[in-house]
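Notes for the one structure printed next.
Just one protein chain is left out here, and the rest sit where they should.
In this document, chain identifiers A, B and C correspond to the written order of the chains, with residue numbering beginning at 1 in each.
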Amino acid sequence: MTEPTPDVIAAHGLNEPEYAEVLNILGRAPNLVELGIFSVMWSEHCSYKSSKKWLKTLPTTAPWVICGPGENAGVVDIGDGQAAVFKMESHNHPSFIEPYQGAATGVGGILRDVFTMGARPVANLNALRFGSPDHPKTRHLVAGVVAGIGGYGNCVGVPTVGGEVNFHPAYNGNILVNAMTVGVAPADRIFYSAAAGVGNPVVYVGSKTGRDGIHGATMASAEFNEDSQEKRPTVQVGDPFTEKLLIEACLELMATDAIVAIQDMGAAGLTSSSFEMASKGGMGVELALDQVPMRETGMTPYELMLSESQERMLMVLKPGREDTARGIFEKWGLDFAIIGRLTDSGRMVLTWHGETVADLPIDPLAQASPEYDRPWVDTPAPAPLDEAALPAHPTWDAALATLIASPDVASRRWIWEQYDHMVMGDTVQRPGGDAAVVRLHGSNRGLALTTDCTPRYCRAHPESGGAQAVAEAYRNLSAVGARPLAVTDNMNFGNPEKPEIMGQFVGACRGMAAACEALEFPVVSGNVSLYNETAGEPILPTPAIGGLGVLEDVERMATIDLKAPGQALVLLGGPEDPEAGWLGQSLYLREVLGREDGPPPPVDLAAERRAGALVRELIAGGACDTCHDVSDGGLLVAVAEMCLAGNLGAELSLGTVQAQFGEDQGRYVVAVPAADAEALIARAAEAGVVARRIGTSGGESLTLAGQPGTLALDRLRALHEDWLPTYMDGSTPSAPDSQE
Amino acid sequence: MRAAVIVFPGSNCDRDVAVSLRAATGHDPIMHWHADTELPKVDLIVLPGGFSHGDYLRSGAMAAHAPVMREVKARADQGVAVLGICNGFQVLTECGLLPGVLMRNQSLRFICRDVFLRVEATDTPFTAHYAPDQVIRVPVAHHDGNYFADPATLDLLEGEGRVAFRYTDADGTASAAANPNGSRRNIAGVLSANRRVLGLMPHPERLADPLLGGTDGAPLFSALAESLAA
Amino acid sequence: MKATVHVTLKNGVLDPQGKAVQSALGGLGFAGVEEVRQGKVIELTLAETDPEAARASVEKMCRELLANTVIEDYRVDIEG
Partner (left out) sequence: MKATVHVTLKNGVLDPQGKAVQSALGGLGFAGVEEVRQGKVIELTLAETDPEAARASVEKMCRELLANTVIEDYRVDIEG
């Protein structure tokens, strides 16, 4: 084969120093297959070359962590001999091109990362960011992404129990679709990807390989092939039915002792799965690519190595177990093929009908991938908010009406009703609360799950934004009564070659690291998605956090709905001054006053931890079963959500705009019998948590003591529930009328 | 009572219904693989919810031709009780054990939420523990639940009292607003002529445990356990 | 040998997809769309080389699986 031309090298995304390193490693020019392999292995996506240095600063250990970053998913001990296996992953770009299939295959991919490790998936979540609702593409993207997530998750029969959605013009040209899967496995039966055992068979299972999603470089390399029309890369299409069969077949095989190592074929398909398995185990591999099950005729080794066809797995089996495995996969109607053997050569040797088509050393590719210390600059601290210079405040009820129907606060029911959130029969807290809770099958214990990030905070100050995202996940888990155990993250940023974007990444990592450390809430898995820019416009920095916690008894669980009239509403958490409140970067500022400025609320991690511990103690002790953390929109929005969920009004005393709509962190509203309020406040004082009574539940509207105006629950509900369905129907969303 | 749950490739509520059957009868049902034609003697056959064969082509169409289905039809003809929930209902219509067809939801969207149902027939082994016209709350979760049959068939079903459940609002009114999927005459479940085969789109097994938020589905399983007790 | 099967809803059977497409077209500003019906087209590649045998076999597939004759009609085309 001829030596690749500079054009072809560039089309494979390798820069000059990287290509020089390729020549250095091989001692010769690579052929096209080899170049393709280098290209995907050293892509940002697979090698983490820009982010590695900073990811290493995240805390990843705790006594309950069984497996941190580095495997397909993170694993934590959840007690009772069980482990939770979880991870989050992005499918941003494919979802923008083809929202249904992009989102669907995102769900499929993250499911495989989890069941690869021997866990039965028990819950899916999704963190979504779309452009402005006014942007002509947004509606179509929302519809497609939601249908795709539902289409895949519903069919595989894993409940989609939670997630988050934001709208902001910064995502107009680059939406974010981050999917998270949580699985459960026996703690002593986790499967890993390190290959072992010279001579052991390497086995391919699942769907056949087609020309799906082949690296964009294929286009450019078409000059190496005739009939390039036929070889055009194609969008990946998900087949959730096959995935369901693959889950059942893999779990069935995992119940035997046939498997040495297993790895899903995700991004960069056969290339990255085979290199990762070999590299982790310090092995060599020989693959006969002509043995790979193929969906189309005329496929080449290059295409087979780079295809991103879905629903495929690679395994190393113990010798002699091939027939057991084959029997199981054939029963489930899946392809099964022995495509190679492990060797001790430390090399990847690929053959095609007996002829060697690539011969590469494994470690230099897998481990000596480039690592960059990209230049970065800190995001300048935002100027303090000059509250005196703000425009006139509308009345509280008008402001609340606007906020409760604003795109980032409005009910997401239209979305989660398209997700089967109950299949598997263990969803004890459905979407709509602070965290979803799924019962561990056959027990009274449960897992609490949430995803969180406030990108507007992250843009204003990446470090506090990063900390806030972790703290909010911690808070959402605590608010249902769960002990927060660990997080997975999905770092979505712009072009890291720009120092200010790299600075956002570094800042967010710093904030996350500090919060994870302080809250004993380590990062056990994650994913980085960079270059989220269109025409030079970056997205808001979005380090999405997926949090997991455990509940010892799901009957001692809190929900956000007010449950009885006459209960005291108590605010736990600062500020000390009941009139004060943090308006910088608040939704009130953006949605009501039309400005995005000021610094985001600071996060006091010690206070966060004290408040979380107190709330968990109250819930576990049976002192309280109604709790909601205070986040987007501040205290009035939080209480309004509690009222709507319980279909019960409340009267509050909140004197100032700051107290009503400030977004101070580390806060929860709990409802307790009025007679218990004083004892609760005293207990909070003992625990070092600021607490005060802010009102009483009851009636059919929300009122503020001593202030005119009232919001009837029916009206509040219509505002909250109607925005998204109305928007998706295509009619102009009705602007909430400010006064009655 | 001995029950068998037929497991098709892509079934995903098989375990859920087994949990409810176990709670009602005290023992586990037989989980029977669709390709296995040797169906043991049982008092109840359950076709569970899910996406058999991915719901490709038409929901339930391919499962209706599963090897075991010939035997299921034979048993139904002998009077063995057959319960099809959601995808199971779709299979029952596709294989001709129940009339009509379940088309794409009118909204074209998958819908998962609690709905209210009015119990229209209580003289069956499935519904004997409900009161006539009782309104119950049970979830639906489907993309193709829009029940369709020609007017003559619908009239026949109504005339023979074979509409088992109808979508209603909380006070039992079968309004258009209470219809989640566009089903003709708000029909949520239908019976065979001998009243021994029931297909319904809602999932009684999903609200048969107080921790899941309700128990209105439980009487269906307790009624089966009682009326089919050997 | 190739066979193409068209599966369409019988007259009088409501077509939620067709209706939705029709109203979406209206929403996009296409005037004068009086009716929309959506059906399936299934293309089969068969080993069979005799057109008559192919047709017979595909008709049988339609009756047994490809169409639900309660609500659907089908048409089989065989091409060389």
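Quick note on the criterion: contacts are C-beta pairs under 8 Å (C-beta built on N, C-alpha and C of every residue); 3 or more make two chains touch, one makes a residue touch a chain.
The model shown is predicted, which means the values in this text are computed figures rather than measured ones.
Note that the undisplayed chain, when the full complex is considered, contacts A, B, C. Across A:130, A:241 or A:457, the single residue that touches the chain missing here is A:241. The residue from A:120, A:211 or A:280 that touches the chain not shown here is A:211. Note that of A:295, A:318, A:445 or A:683, the residue touching the chain absent from this view is A:295.
Not every partner is drawn; the one left out touches chain B at residues 53-54, 56-57, 62, 65, 67. In the full complex, chain A contacts the hidden chain through residues 97-98, 100-101, 207, 210-212, 230, 232, 234-239, 241-242, 295-296, 309-310, 333.
Chain C meets the missing chain through residues 6, 8, 18, 21, 24-25, 28, 30-48, 57, 60-61, 64-66.
In this text, only the chains that are shown with their structure count from here on.
Taken pairwise by the contact criterion, the protein chains link up end to end in a single open path, with no chain closing the loop. Centre-to-centre separation of chain B and chain C, using mean CA positions: 29 Å. Averaged Cα coordinates give chain A a centre that lies 41 Å from the centre of chain C. Residue positions of chain C touching 2 or more other chains: there are none.
Of all residues in chain B, none touches 2 or more other chains.
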